[in-house]
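Omission of a single protein chain aside, the complex is shown with its protein chains in their original locations.
Residue numbering begins at 1 within each chain, and the chains themselves are lettered A, B and C in the order written.
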Amino acid sequence: MTEQTIKAIIERGPNPMGARTQFDVPAYDNQTVLDVVSWVQQNVDPTLSYRFACRVGMCGSCAMMVNGVPRWTCRTHISKVLVGNEVTIAPLRNLPVVKDLVVDMDAFFDKWIAAEGLHHGALTREDPIAKVDPTSSARVASDAGVECINCAVCYAACDTVSTNQEYLGPAALQRAWTLLNDTKDNGREKILDAVTGAGGCQNCHSMGSCTAYCPNELDPMSAIAGLKRESAKSFFRKGR
Amino acid sequence: MGGDFRMKASKSIKARAHPLWLAYALHRLSGLGLALFLPLHFWVLALAVTNPGQLDRFLQLTDAGIVKLAEFGLVFLLAVHFFGGLRLIALEWLPWTAPQKSLAAGAAAVSFMVATLFLLKAI
Amino acid sequence: MLSMRLYMLQRITAVAMAPLVLGHLLVMIYAVQGGLSTAEILGRTKGSFFWFLFYGTFVLAASIHGAIGLRTIVSEWAGLKGVALNCFGWLTYVGLFVLGARAVWAVTFA
Partner (left out) sequence: MRVSEIERHDTDILILGTGGAGLFAALHAKQTAPEATKITIAVKGLIGKCGCTRMVQGGYNVALGGGDTVERHFMDTINGGKWLPNQDMAWRLCEQAVVRIRELENEVGCFFDRNADGSLHQKAFAGQTADRTVHKGDLTGIEIINRLMEKVLASGVEKLQEHRAVGLIPTKDGAALAGVLMIDMRTGAFRFVRAKTVLMATGGGPTMYKYHTPSGDKTMDGLAMALRAGLKLRDMEMVQFHPTGLLAGDHTRMTGTVLEEGLRGAGGQLVNHAGQRFMFDYDANGERATRDIVSRGIYAEMRKNNNPDQEGVFISMSHLGPENVRQKFKGMVKRCADSGFDLAAGKVEVVPTAHYFMGGVVVDVDTRTAMEGLYVAGEDAGGAHGSNRLGGNGVANSTVYGGIAGDTMGVDVKKHVYFRDPDNDVLAAELERAVYPLGQKPDLIMPLRRKLQDCMWDNVGVMRTEAGMKQGLGGIAEVSTELMTIGVDGSNLAFNLTWHDWLNLRSLCDISEVITKAGLARQNSRGAHYREDFPEPGAMEDSEFTVAQMQNGNVAVMREPVEFTIVKPGETVLPADAPETLVATQ
């Protein structure tokens, strides 16, 4: 333990209630951004709202803007983000704010489903489990994006999301890509239709912020490129 | 109002400082620049029929430093946009997951070379 | 905001322009040596079916490509949507094309 303090500036949404408040938080050796926010709520401002669940980077509930960068706060060590001894924390970008640091993630998940981000199976619980070669290229491609924790960090990082309401966003499109490569999935046509619709993959400008900031080191940009490739092929084949 | 200013601050994003985003910005701005320049370019060329003398006077202007610089800018824009665009199409349509950053950097470098070559020739 | 069709059209026109841009750049690098003059330009292009096709295609592709590009920018940065957006796209396309076609005509067969 040290005697030092951290200057935590918390920007609370939404607008009418919005305020930029500075808190002096005691610094500790092992301390995450979430711990800083929690300390404020537990010790000085009991009205501060934020969201978390697992506290170890598995649930994707705790993402916020930290110094203007979207991050999973439970797995971000404070020393990584301190500028001097200061840090600015704000609600996640690109989603409506419920209160303070809590955003409404419905749009993010609605788009996930709109991108056909769910399994389209042909087999049932009566069938044996299919054999899948773990080294096949399709499986490897599919596997690459499957460990997404839907934290919406990529969604917050992407400027296309902020300027194009319909855009499905990197996480949803990446999910569609994992399904397109999943040999057990039978929804190819549906998925391609979904990802070439109004907010489809063609809207992505390959800014790469999604890939740059994904805390799990996933690569939605390349997944979306994959979708564009498949969509283009199917466009040439079917003329749509 | 202070309040408004504050909320603006919260929306500011600093998550753009990486090569791919800069490549995107460069591509968009160069595209925008080209699209805005194009009507001018067409209009000037059309002078060939309507008013050849004026076209000549205009073309003589290209010797002036300022105009040279502007031209360099244009060729630069075209080169940047051209290589950036090819990079994008390659990234999107060719099945590589190549190191995108070096591709972006490469595209920028080649654009510079072409534009500089043009400038040198022009001088 | 960008439909798959516009997206494809933008990419296809881009690919089509690739050799044209290269050609154009080379010509320009060659041409600017010693300054440009009307006579010089016209001497090269006047009555040439090749240059007519070259620049004609270029103009067609560029006006489609540029219009789609501007349409995207306007929708993302200015929030234009729906009919207004489509009108903007078409107007830009027609405008660019007409201006471009006039220029091509001027330097080739006019």
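Observations
To be clear about the criterion, contacts are C-beta pairs under 8 Å (C-beta built on N, C-alpha and C of every residue); 3 or more make two chains touch, one makes a residue touch a chain.
The shown structure was predicted, so the numbers you read here are calculated from the model rather than taken from an experiment.
When the full complex is examined, the chain removed from view is found to touch A. Only one of the listed residues, A:F52, A:Y155 or A:W177, touches the absent chain: A:F52.
Per the touch definition above, the residue from A:A8, A:V87, A:A107 or A:C148 contacting the chain not shown is A:C148.
Residues 1, 26, 28-32, 34-35, 38-39, 41-43, 46-61, 74-77, 79, 98-100, 102, 105, 109, 112-113, 117-121, 123-135, 139, 142-143, 146-150, 175, 179, 182, 184-185 are the ones on chain A that touch the missing chain.
In the analysis below, only the chains that are shown with their structure count from here on.
Between A-C and A-B, more C-beta contact pairs join the chains of A-B.
Per-chain Cα centroids separate chain B from chain C by 15 Å. Each chain gets a centre from the mean of its Cα atoms; for chain A and chain C, those two points are 39 Å apart.
For chain A, residues that reach two or more other chains under the stated contact definition are 232.
Residue positions of chain B with contacts to 2 or more other chains are 28, 92-93.
The residues of chain B lying in touch with chain C in their complex are 28, 31-32, 34-35, 38-39, 41-50, 52, 55-56, 59-60, 62-63, 71, 75, 78-79, 82, 85-86, 89, 92-93, 114, 117-118, 121-122.
On the chain A side of its complex with chain C, the touching residues are 160, 163-164, 166, 196, 198, 200, 202-203, 231-232, 235, 240.
Chain C meets chain A in the complex at residues 1-8, 11, 75-77, 79.
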